[in-house]
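Omission of a single protein chain aside, the complex is shown with its protein chains in their original locations.
Then we have chain A:
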């Protein structure tokens, strides 16, 4: 193998740390606001808001972990932090586990929100019997436990290709299920809307935003994982992998825009924000 070229032609794209910081801090504030608003307002103690709160909670953890990591990186680059040490390794493992947990949790929360909406549309009369608060609490507990345990497994046994494959398959399965649920709901809604008024493409725009954001923000990172497993030495793959920081940035920005897509569309939640914030 020709090893004369030690420098790569695809230099790693570095995202400036202030950008990471800004996105991390803003997303942290937004999601924390959503979590606090849902807990604070008793009207919002329903399954739908419970799942949104869980999504915001996972995004909060992701933003927090990422921001901490950025702080530690800044310290490490400035020489304040010892780069070689068991405590730093452990800290890195903890942060990676938290990030992994929050990513998994986001996916499961999307799935839960989609299932909740599906039940509310197609089984509206039995909605309160199907989606009781106890079942919501149980499913949220299961989601958080599974995510926490899976994250620890994934980070501990990251070497095994099986773990990566499992991670990717999970993402694909959840994405397909969410896709199916929403498109089915949309088709049924459109079918019955034809009788009433001509339906313009507003629904299409909403769905496109929902899915477009999910796909645009998550797919690059997952392709990165796949490429890491499949072709670590290929030059084309190397050029793709050089954009790693950009892919992580996209994941972080999804945590930033999630509240806008899910939570802030709710009038009740906006009303709660206005009551909570002192400046209104």
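Keep this in mind: a residue touches a chain if its C-beta (ideal position, glycine included) is under 8 Å from a C-beta of that chain, and two chains touch if they have at least 3 such contacts; residues count from 1.
As a working rule, contacts and distances are computed from a predicted model.
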Protein name, per the UniProt record, of whichever chain is missing from view ("Melanocortin 2 receptor accessory protein 2b", "Pyruvate dehydrogenase E1 component subunit alpha", "Ribosomal protein S2" or "N-acetylglucosamine-6-phosphate deacetylase"): "Melanocortin 2 receptor accessory protein 2b"
Residues from chain A at the interface with the omitted partner, ascending: 1-3, 5-10, 12, 14, 43, 46, 48, 69, 72-73, 76-77, 81, 83-84, 88-89, 92, 96, 99, 117, 120-122, 124-129, 158-159, 183, 185-197, 199-208, 210-212, 215-216, 219-220, 223, 227-228, 232-241, 243-245, 248, 265-269, 271, 274
